[in-house]
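One structure, as structure tokens, below. Some questions next.
Of the protein chains in this complex, one is absent; all others appear in place.
Lettered A, B and C in written order, each chain numbered from 1.
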Amino acid sequence: MDAKTIIVKRIAQELRDGMLVNLGIGMPTEVANHVPQGMMVYFQSENGIIGMGARPPEGMTDRHLTDAGGQPITALPGAASFDSAMSFGLIRGGHLDMTVLGGLQVDAKGRLANWMIPGKMVPGMGGAMDLVTGAKRVVVAMTHTAKGAAKLVNECSLPLTSQRPVSLIVTELAVVEPTADGLLLRERAPGVTVDAILAQTEASLIVPDAVPEMRLAS
Amino acid sequence: MDAKTIIVKRIAQELRDGMLVNLGIGMPTEVANHVPQGMMVYFQSENGIIGMGARPPEGMTDRHLTDAGGQPITALPGAASFDSAMSFGLIRGGHLDMTVLGGLQVDAKGRLANWMIPGKMVPGMGGAMDLVTGAKRVVVAMTHTAKGAAKLVNECSLPLTSQRPVSLIVTELAVVEPTADGLLLRERAPGVTVDAILAQTEASLIVPDAVPEMRLAS
Amino acid sequence: MKLACQPAEAVAQIPDGATVMIGGFMAVGTPERLVDALLEAGRRDLCVIGNDTARPGVGIGKLIVERRCRKVIVSHIGTNPETQRQMIAGELEVELVPQGTLAERVRAAGFGLGGVLTPTGLGTIAAEGKPTLELDGRTFLVERPLAADFALILAKEADYHANLSYTLTAYNFNPLMAMAARTVIAEAETIVPVGMITPDDVDTPGVLVDYLVGTP
Partner (left out) sequence: MKLACQPAEAVAQIPDGATVMIGGFMAVGTPERLVDALLEAGRRDLCVIGNDTARPGVGIGKLIVERRCRKVIVSHIGTNPETQRQMIAGELEVELVPQGTLAERVRAAGFGLGGVLTPTGLGTIAAEGKPTLELDGRTFLVERPLAADFALILAKEADYHANLSYTLTAYNFNPLMAMAARTVIAEAETIVPVGMITPDDVDTPGVLVDYLVGTP
């Protein structure tokens, strides 16, 4: 299983029936492909819809209906559309049960940096600051390292997205949960040792006596 | 012509084509009966509609469609309905061209008191504070005196509705405009002398050399 | 989410002393079946947030007459003499809020805002005890968000996802309250199949609704 598949499959296990969920562009989007059978999850796209569905068949696109990346989507039966104030009211008002976002770095307090690399890449924060500050649960989907450098760091060298700690970080190696005492190593990927995880992590991790393996359905 | 007729007919002359107007409960409501021929005025009711029309015929009322007093109304073709936040957004955001409200007192600075008589009548301010603070023009429709007591006073003994001066006061005796220099006597009712107005006014009035009579169509 | 439950079942969640938002403007848009169920369940010491206290025997006015409220937060009580009587007798606490400010305070709670900055009420009784903020040469009143344990709202239509739509002057505070309470109980006049309310016609997304009560 490649890194991305491990991450999105594991994150899909965080979904619960009836949840309202916002998925960031890129890897997080693929969590929608792994909703457990029989579970009803409402996906919000922050450009103004709850109930977004998959890409429409060729020739059936509507130029008034896209995801937040501008790509054509469908609206499921029972969808609801609204303006940006309402869309972010859902996010900022604590109505969004979960958001899944990519990450560049997470610090020892669980704070995320994911919106800019000064001097290199300044795309703007879009809705990221609102999501990380307002969603009930914030799950970070990211590779454990980037070009060999740890992304779980003592202090973020990149600008923070929010002062608020995230709820969970899922990488292709580990599941890490920010707690009041520090970053807690909750799970390791199949076949990955605790030592291998520690070797690729700059921030200190709290390591319980037993660190179970992720259970990932094939 | 009785006092009320003089007041509402004169105020109707303040209407302009295309205006968005909110009329308070009671006497102000009757201004709607005197819209000049051929003029299109949009009436808002703060409980959530633009385009309110007259009382419906017997048997045609809809319990979801009333004015702010809870009385059945109709919706004109082209009406728009909305929630209380939008309704007061129109009022507070400066989109309402004019409001007409009743008054208990107006002080020498043109400030209105119209929402309570301590110890006697505490109905609540409803939308009055929003209207007086937010509407582009605030026109007060009131009798010149109450039980012999002047209502244009030096200082309001009753609690103010807003610190913002109103735009115009229309009584059965006079039209008075608050200015930076004080209350300006603009017009007198047909057959009413300036002296008669001054005798029934506590606040000082600025009296120009010529004070024209109101022109009221029969 | 609990769909198509009975009013009694829905309001059973509400304890004595709860803070309850109730939609409606002079009882237009008030969920009368839910209010009746609250009365029948014997709930008391409620703090009710609404636009007004309607008239005796109608909407929120029923709760007033039956003396079920310890406090009301409203913009207007002039149409209900019983509210005034209880207030003057010291039996009922009444917090009067300018109507537009009331709408924004409820919205602020639902939309995650820290408060409302408004000129409405400045220099009047409504400003007493409230902080002000000077910003770019203008002064604003800082009004607090207004949240609730429960919201009782009325929709014209609901679908099986509990998506709600309102009509005409019966919107008023309903869509705002649906955002501002921990538990949202909606009464719908009609429940229709999914798809009958188009995405553009949904005013309150079903994910916000915890209990949906239909017609008898």
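Just so it is clear, a residue touches a chain if its C-beta (ideal position, glycine included) is under 8 Å from a C-beta of that chain, and two chains touch if they have at least 3 such contacts.
Quick caveat, the model's predicted, so the values are computed rather than measured.
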Quiz item: Where the complex has a chain not shown, which of A:G24, A:G78, A:G110 or A:G134 is the residue touching it?
Solution: A:G134
Exercise. With the full complex in mind, choose from B:A79, B:A150 or B:L216 the residue touching the hidden chain.
Key: B:A79
Practice problem: Would you mind spotting which of C:I60, C:V94 or C:L168 touches the chain that isn't drawn? | Solution: C:L168
Practice problem: Mind listing the chain B residues that contact the chain we can't see here? | Solution: 18, 20, 42, 49-51, 75, 77-82, 85, 88-95, 134
Exercise. Provide the residue numbers of chain A that touch the chain removed from this figure.
Key: 45-49, 62-70, 75, 81-85, 87-89, 91-92, 116, 121-130, 133-134, 159-164
Quiz item: For chain C, which residues reach the chain that was dropped from this view?
Solution: 104, 108, 111-119, 131, 133, 135-136, 138, 140, 142, 144, 165-168, 199-201
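We adopt the following convention: only the chains that are shown with their structure count from here on.
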Quiz item: In terms of C-beta pairs in contact, which of B-C and A-C ranks higher?
Solution: B-C
Quiz item: Which chain wins if you rank chains by how close their C-alpha centre is to the centre of all protein C-alpha atoms?
Solution: C
Self-check item: Most distant chain from chain C, judged by the mean position of its C-alpha atoms
Solution: A
Exercise. Between chain A and chain B, tell me the centre distance in angstrom, where each centre is the average of that chain's C-alpha atoms.
Key: 55
Quiz item: In whole angstrom, what separates the CA-based centres of chain B and chain C?
Solution: 29
Practice problem: Mind pulling the residue numbers of chain B that touch at least two other chains? | Solution: none
Practice problem: Would you give the residues of chain C that are in contact with at least 2 other chains, written as numbers and ranges? | Solution: 107
